[in-house]
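Every protein chain of the complex appears in place save one, which is left out.
Here is chain A:
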Amino acid sequence: MLFDSSKVLLFRYFVLCIGIAPGIIFAWLWVNGGLGANPAEAAVHFTGKTGLVLLLITIAFSPAFRLTGWRGVMAARRQIGLWAFFWLVVHMLTWFGWDQYWDWQWIWHDIWALHYVRYGVLALLLLVPLAVTSFQWFPQHMGWKAWHWLHRFIYLSAGLGIYHFWELTRADYLVPFVFGSVLAFLVVFRLIDALIHRQ
(Lines give C-alpha, C1' and ligand atoms only; values in the text may rest on other atoms or scores of the structure.)
Protein backbone atom coordinates (compact mmCIF):
# COMPACT_ATOMS: atom_id res chain seq x y z
CA MET A 1 0.00 0.00 0.00
CA LEU A 2 1.44 3.26 -1.13
CA PHE A 3 1.35 6.37 0.99
CA ASP A 4 -0.81 9.09 -0.45
CA SER A 5 2.22 11.28 -1.16
CA SER A 6 3.93 8.57 -3.18
CA LYS A 7 0.70 8.03 -5.11
CA VAL A 8 0.69 11.72 -5.87
CA LEU A 9 4.29 11.48 -7.06
CA LEU A 10 3.41 8.46 -9.19
CA PHE A 11 0.51 10.33 -10.73
CA ARG A 12 2.76 13.25 -11.53
CA TYR A 13 5.14 10.92 -13.33
CA PHE A 14 2.16 9.49 -15.19
CA VAL A 15 1.19 12.99 -16.33
CA LEU A 16 4.82 13.53 -17.37
CA CYS A 17 4.52 10.45 -19.57
CA ILE A 18 1.31 11.81 -21.12
CA GLY A 19 3.13 15.04 -21.93
CA ILE A 20 6.14 13.31 -23.48
CA ALA A 21 4.30 10.50 -25.27
CA PRO A 22 3.25 12.59 -28.29
CA GLY A 23 6.90 13.43 -28.88
CA ILE A 24 7.85 9.77 -28.86
CA ILE A 25 4.95 8.85 -31.15
CA PHE A 26 5.87 11.66 -33.50
CA ALA A 27 9.54 10.67 -33.61
CA TRP A 28 8.50 7.09 -34.30
CA LEU A 29 6.23 8.19 -37.15
CA TRP A 30 8.97 10.36 -38.57
CA VAL A 31 11.61 7.63 -38.54
CA ASN A 32 9.22 5.07 -40.04
CA GLY A 33 7.88 7.31 -42.79
CA GLY A 34 4.50 7.46 -41.07
CA LEU A 35 4.16 11.16 -41.79
CA GLY A 36 3.44 10.42 -45.44
CA ALA A 37 4.01 12.46 -48.57
CA ASN A 38 3.38 15.81 -46.88
CA PRO A 39 5.25 15.64 -43.56
CA ALA A 40 4.90 19.37 -42.85
CA GLU A 41 1.12 19.14 -42.99
CA ALA A 42 1.13 15.92 -40.96
CA ALA A 43 3.33 17.55 -38.30
CA VAL A 44 1.10 20.61 -38.02
CA HIS A 45 -2.04 18.48 -37.70
CA PHE A 46 -0.45 16.10 -35.22
CA THR A 47 0.84 18.79 -32.87
CA GLY A 48 -2.39 20.77 -33.12
CA LYS A 49 -4.59 17.82 -32.21
CA THR A 50 -2.20 16.83 -29.43
CA GLY A 51 -2.34 20.34 -27.97
CA LEU A 52 -6.14 20.46 -28.10
CA VAL A 53 -6.54 17.04 -26.51
CA LEU A 54 -4.17 18.00 -23.69
CA LEU A 55 -6.02 21.28 -23.23
CA LEU A 56 -9.30 19.40 -22.83
CA ILE A 57 -7.64 16.97 -20.42
CA THR A 58 -6.40 19.96 -18.41
CA ILE A 59 -9.93 21.33 -18.22
CA ALA A 60 -11.17 17.90 -17.17
CA PHE A 61 -8.85 17.93 -14.16
CA SER A 62 -11.05 20.20 -12.10
CA PRO A 63 -14.23 18.09 -12.48
CA ALA A 64 -12.06 15.04 -11.83
CA PHE A 65 -11.02 16.62 -8.55
CA ARG A 66 -14.64 17.46 -7.70
CA LEU A 67 -15.64 13.87 -8.31
CA THR A 68 -12.73 12.12 -6.56
CA GLY A 69 -11.61 14.75 -4.08
CA TRP A 70 -8.10 13.41 -4.46
CA ARG A 71 -5.41 16.06 -4.06
CA GLY A 72 -3.10 14.27 -6.53
CA VAL A 73 -5.29 15.57 -9.36
CA MET A 74 -4.68 19.16 -8.33
CA ALA A 75 -1.00 18.49 -7.78
CA ALA A 76 -0.61 17.54 -11.45
CA ARG A 77 -2.94 20.11 -12.99
CA ARG A 78 -0.34 22.78 -13.61
CA GLN A 79 1.92 20.24 -15.23
CA ILE A 80 -0.68 18.94 -17.68
CA GLY A 81 -1.69 22.51 -18.50
CA LEU A 82 1.89 23.43 -19.28
CA TRP A 83 2.22 20.36 -21.50
CA ALA A 84 -0.86 21.47 -23.43
CA PHE A 85 0.68 24.93 -23.82
CA PHE A 86 4.00 23.40 -24.84
CA TRP A 87 2.41 21.32 -27.63
CA LEU A 88 0.37 24.25 -28.89
CA VAL A 89 3.53 26.38 -29.06
CA VAL A 90 5.23 23.54 -30.94
CA HIS A 91 2.16 23.46 -33.20
CA MET A 92 2.58 27.14 -34.01
CA LEU A 93 6.34 26.85 -34.51
CA THR A 94 5.83 23.84 -36.77
CA TRP A 95 3.50 25.94 -38.88
CA PHE A 96 5.89 28.90 -38.90
CA GLY A 97 8.98 26.91 -39.68
CA TRP A 98 8.12 23.66 -41.38
CA ASP A 99 4.97 24.66 -43.20
CA GLN A 100 5.77 28.32 -43.98
CA TYR A 101 9.56 28.12 -43.94
CA TRP A 102 9.87 31.14 -41.65
CA ASP A 103 8.56 33.35 -44.43
CA TRP A 104 7.30 36.12 -42.17
CA GLN A 105 5.67 38.05 -44.95
CA TRP A 106 3.46 35.08 -45.76
CA ILE A 107 2.92 34.12 -42.15
CA TRP A 108 1.66 37.62 -41.56
CA HIS A 109 -0.45 37.47 -44.72
CA ASP A 110 -2.09 34.21 -43.68
CA ILE A 111 -2.78 35.40 -40.15
CA TRP A 112 -4.78 38.31 -41.56
CA ALA A 113 -6.19 36.65 -44.65
CA LEU A 114 -7.36 33.34 -43.24
CA HIS A 115 -10.01 33.14 -40.54
CA TYR A 116 -8.88 29.93 -39.01
CA VAL A 117 -5.26 31.03 -38.65
CA ARG A 118 -6.38 34.17 -36.84
CA TYR A 119 -8.49 32.22 -34.35
CA GLY A 120 -5.67 29.78 -33.78
CA VAL A 121 -3.20 32.55 -33.02
CA LEU A 122 -5.72 34.25 -30.73
CA ALA A 123 -6.38 31.00 -28.86
CA LEU A 124 -2.68 30.53 -28.23
CA LEU A 125 -2.07 34.16 -27.21
CA LEU A 126 -4.82 33.80 -24.61
CA LEU A 127 -2.90 30.93 -23.05
CA VAL A 128 0.34 32.90 -22.65
CA PRO A 129 -0.67 34.79 -19.47
CA LEU A 130 -2.03 31.54 -18.05
CA ALA A 131 1.25 29.73 -18.64
CA VAL A 132 3.27 32.62 -17.24
CA THR A 133 1.17 32.91 -14.07
CA SER A 134 1.15 29.19 -13.46
CA PHE A 135 4.15 29.51 -11.15
CA GLN A 136 3.47 29.54 -7.39
CA TRP A 137 4.67 33.09 -6.99
CA PHE A 138 1.80 34.56 -9.01
CA PRO A 139 -1.36 33.39 -7.24
CA GLN A 140 0.26 34.26 -3.94
CA HIS A 141 1.10 37.80 -5.05
CA MET A 142 -1.82 38.60 -7.33
CA GLY A 143 -4.36 36.95 -5.08
CA TRP A 144 -6.08 33.63 -5.64
CA LYS A 145 -9.32 35.24 -6.70
CA ALA A 146 -7.77 37.19 -9.56
CA TRP A 147 -5.68 34.16 -10.47
CA HIS A 148 -8.74 31.91 -10.69
CA TRP A 149 -10.56 34.52 -12.73
CA LEU A 150 -7.63 34.78 -15.14
CA HIS A 151 -7.30 31.04 -15.52
CA ARG A 152 -10.91 30.70 -16.62
CA PHE A 153 -9.63 31.97 -19.97
CA ILE A 154 -8.66 28.38 -20.66
CA TYR A 155 -12.31 27.76 -21.59
CA LEU A 156 -12.28 30.62 -24.08
CA SER A 157 -8.95 29.51 -25.49
CA ALA A 158 -10.14 25.92 -25.92
CA GLY A 159 -13.32 27.20 -27.55
CA LEU A 160 -11.35 29.32 -30.01
CA GLY A 161 -8.95 26.45 -30.65
CA ILE A 162 -11.79 24.09 -31.50
CA TYR A 163 -13.39 26.78 -33.66
CA HIS A 164 -10.02 27.10 -35.42
CA PHE A 165 -10.11 23.34 -36.03
CA TRP A 166 -13.76 23.51 -37.18
CA GLU A 167 -13.02 26.33 -39.63
CA LEU A 168 -10.19 24.52 -41.34
CA THR A 169 -12.20 21.32 -41.73
CA ARG A 170 -13.31 20.80 -45.30
CA ALA A 171 -16.08 18.25 -45.20
CA ASP A 172 -16.08 15.79 -42.34
CA TYR A 173 -16.80 17.61 -39.09
CA LEU A 174 -16.88 14.52 -36.88
CA VAL A 175 -13.57 15.04 -35.07
CA PRO A 176 -13.98 18.78 -34.34
CA PHE A 177 -17.57 18.00 -33.32
CA VAL A 178 -16.33 15.44 -30.79
CA PHE A 179 -13.81 17.99 -29.45
CA GLY A 180 -16.54 20.62 -29.19
CA SER A 181 -18.91 18.22 -27.44
CA VAL A 182 -16.29 17.31 -24.86
CA LEU A 183 -15.66 20.99 -24.14
CA ALA A 184 -19.40 21.70 -23.93
CA PHE A 185 -19.82 18.82 -21.48
CA LEU A 186 -16.97 20.10 -19.32
CA VAL A 187 -18.36 23.65 -19.32
CA VAL A 188 -21.83 22.45 -18.36
CA PHE A 189 -20.35 20.34 -15.57
CA ARG A 190 -18.45 23.36 -14.30
CA LEU A 191 -21.54 25.59 -14.37
CA ILE A 192 -23.71 23.07 -12.55
CA ASP A 193 -20.94 22.55 -10.01
CA ALA A 194 -20.65 26.31 -9.47
CA LEU A 195 -24.42 26.62 -9.00
CA ILE A 196 -24.53 23.83 -6.44
CA HIS A 197 -21.66 25.30 -4.42
CA ARG A 198 -23.18 28.77 -4.41
CA GLN A 199 -26.26 27.48 -2.62
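By definition in this document, contacts are C-beta pairs under 8 Å (C-beta built on N, C-alpha and C of every residue); 3 or more make two chains touch, one makes a residue touch a chain; residues count from 1.
As a convention for this text, contacts and distances are computed from a predicted model.
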Chain not present in the shown complex, as UniProt names it (candidates "L-lactate dehydrogenase complex protein LldE", "3-isopropylmalate dehydratase small subunit", "TldD/PmbA family protein" or "Protein-methionine-sulfoxide reductase catalytic subunit MsrP"): "Protein-methionine-sulfoxide reductase catalytic subunit MsrP"
Identified contact with the non-displayed chain, of A:27, A:114, A:132 or A:192: A:114
Residue among A:28, A:144 or A:173 touching the omitted chain: A:173
For chain A, residues in touch with the removed chain: 36-38, 40-41, 100-101, 103, 106, 109-110, 113-116, 167-168, 170-174
